[in-house]
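Written below as structure tokens is the structure these notes are about.
A single protein chain has been removed from this complex, and every other one stays in its place.
Note that the chains take the letters A and B in the order they are written out, and that residue 1 is the start of every chain.
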Amino acid sequence: MANPALGRWGGLIVLIVVVAALPLVLPNKFYYDIAVKTGLNALVCVGLNLLIGYAGQISLGHAAFFALGGYASAVLTTRYEWNGFLALGAGAVATGIVAYLVARPILRLKGHYLAMATLAFGIIVSLVLNREIWLTGGPDGITVPTLRLGDMRLRSAETWYWITGGALVVVTYLALNLIHSPSGRAIRALHGSEVAAETLGIDVARTKTMVFVLSAVIAAIAGSLFAHADRFITPNEAGFLRSVELVTMVVLGGMASTFGAIVGAALLTVLPQALAGFDEFKHIVLGAILVGTMIFLPKGLVPSLGALIRRWRR
Amino acid sequence: MSDFLQFVFSGLTVGAIYALVGIGFALIYNASHVINFAQGEFVMIGGMATVALIDLGVPLLPAALVAIAIAALVGVALEKLAIEPARNAGVVTLIIITIGASILVRGVVEVVLGKQFHRLPSFSGDQPILVGGATLHPQSLWIVGALVVLVVGLKLFFDRHPFGKAILATAHNRLAAQLVGIEVKTVLVASFALSAAFGAIGGILTAPLTLTQYDVGVMLGVKGFCAAILGGLGSPFGAVLGGLIVGLAEALAAGYVSSAYKDVVAFVMILLVLFFMPSGLFGTKGTERV
Partner (left out) sequence: MTARNPSRRLALCLGVATAVMLGALGGAQAQQAPIKIGSFLAVTGPASFLGDPEAKTLKLYVDRINKAGGVAGRQLQLVVYDSAGDAKQAVSFAKRLIDEDKVDLIIGGSTTGETMAAAPVVQEAELPFISLAGANVVVEPVKKWIFKTPHSDRMAIEKIFEDAQKREFKKVAVIGGPGGFDQSCRAEAVKLAPRYGLEVVANETYGANDTEMTPQLTRIRSTPGVQAIVGCGFGAPTVITARNYKQLGMQNIPFYFNHGVGSDQFIKQSEGATEGMRVPVAAVLVGDQLKADDPQRPIVTDYRKTYTEAYNEPISTFGGHAFDALLIATEAIKRAGGPDKAKVRDEIEKTKDLIGVDGIFTMSATDHMGLDLRSFKMTEIKDGKWVLLY
């Protein structure tokens, strides 16, 4: 890549073009629905990638933040009749506070211990959502009202497509900006060696906490949007397997590659739908893809393919 | 009082299973520094394979032995096909590989044996034994008894048998072990086989009590991981204590506080231990590997 800046912003332009052009090939509402889910997963993954890919901190509990956002919207709008956008904002702020509170003790840990701690946090959240039936509706979930913008009801899959697409472009833009700012360089320094980062004068704990909270807030916003788009949410959204799914998307697409995260999210959202007819083999295929990618393309699809194309061009 | 005893029985039974899974985590971690998220699947394979074989008319004991062998083979395959090729990868990558392997194993079992849940007949009938006003299922005795036998066996193996010593040596210092002529690759394979077998035994023993299904491994795996961390990652005997503590805490919490939050207890405990005693309750300090 001769000019990295061109690659970076070129990527954003391609993303905008894809988002804008995709409706031309989407045959019906069902496909819009899948596209919306893809977009929301991509949103979470762009945030999660900042944490895993750039800062090098694993989180096996990120689905909890997604679900906290979603449930904040669901509960505040149904049980307390809040305005949807207000609920979304409140959910994002509250999730940010929760993330901030757990960040310091959790992020002191490393490697497997960090994996275990985030996993435990995620499972605790999902258990609470499952058990506090009076508030959350329990394992069978809760129906969420349509989001209203003034008198307009944001209801159709097409509307949600544009909302999600817009959000994805904005967050991707912000993420790219962050990565290439001085703070971004501090974040990336963590990935290499924390000791080295420290000697460079980077406040390691503060930087980690910032990335963690940021990725949690992005997940919460995606969760709120998801709750309204689907008009339904269950505690499974906070579950361990969902967290694993999110990490897998990031890793599959390629760690430390914002577009990789988006590709990973798209692949793993669309694939299960495509496999719905072959339900029985779904898990075999997903498992094999995971193991296979990690062994043969350990850097993930986008970086590995990128390297391949570069080599081929020469 | 009889209630208390009842909860203790229940806690020790469940804890014994966590312990068996936890030992598996510890053995594999020692040999390879991999946290094997597919550990719970060995438990599932043990139970499911035994059920399938019994359905085919095989008597319990040979069915159980074959099931343990199958699990061990899966363990070896996991090491050879997935862990070894990615030996130099980072922690995150290895975690993802084992998670992928666990989904794959679940998927295969789901296709081959179906998604229904299955039961095994109890080994010594279902007549509860009355102890101090509480009832004890005979199967619980089998489970706890098996744990004791296995732990003692493992201890003897590590202390007396040259290969057991080799496994310990590799865990302490891989390079040094290699230098004194220990086949580290063999140790790796053996550790995976051994921990798979431990998991499978746990699965076979519990299937009569709790029913088994293609996805029982997920939660058991996570709880076993809790046990392993609680006991200090990499200490098989610590994992046993960790497992029993998690099991007891869950049962007592379910009995006296709220059954709804039984599972939360284990995870809150884990978080507290990680925050305040990062090397576990019984782990030695200063062994953290970055």
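As a working rule, a residue touches a chain if its C-beta (ideal position, glycine included) is under 8 Å from a C-beta of that chain, and two chains touch if they have at least 3 such contacts.
What you are looking at is a predicted structure, and each value in this text was computed from that prediction instead of being measured.
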item: Chains still shown that are in contact with the chain withheld from the display; value: A, B
item: Residue, one of B:Ser10, B:Thr93, B:Ser191 or B:Ser235, that touches the chain absent here; value: B:Ser10
item: Contact with the hidden chain (one of A:Val17, A:Leu149, A:Val170 or A:Ala196); value: A:Val17
item: Missing-chain contacts mapped onto chain B; value: 2-3, 6-7, 10, 14, 114-117, 119, 121, 126, 128, 130, 135, 137, 209-211, 213, 216, 219, 251, 254-255, 259-260, 262-263
item: Where the unshown chain meets chain A, residue by residue; value: 1, 7-8, 10-15, 17-18, 22, 25-31, 33-34, 38, 127, 130-131, 133, 138-141, 143, 230-234, 236-237, 257, 259-260, 262-263, 266-267, 270-271, 273-277, 279, 301-303, 305-306, 309-310
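One rule holds in what follows: only the chains that are shown with their structure count from here on.
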item: Separation of mean Cα positions, chain B and chain A [Å, integer]; value: 32
item: Contact set on chain A toward chain B in their complex; value: 52, 58, 60, 105, 108-113, 115-117, 119-121, 123-124, 127-128, 131, 240-241, 244, 247-248, 251, 255, 280-291, 294-295, 298
item: Residues on chain B engaged by chain A in the complex (per definition of touch); value: 29, 35, 82, 85-86, 89, 91-93, 95-97, 99-108, 110-111, 218, 222, 225-226, 229, 233, 260-261, 263-264, 267-268, 270-271, 274-275, 278, 288-290
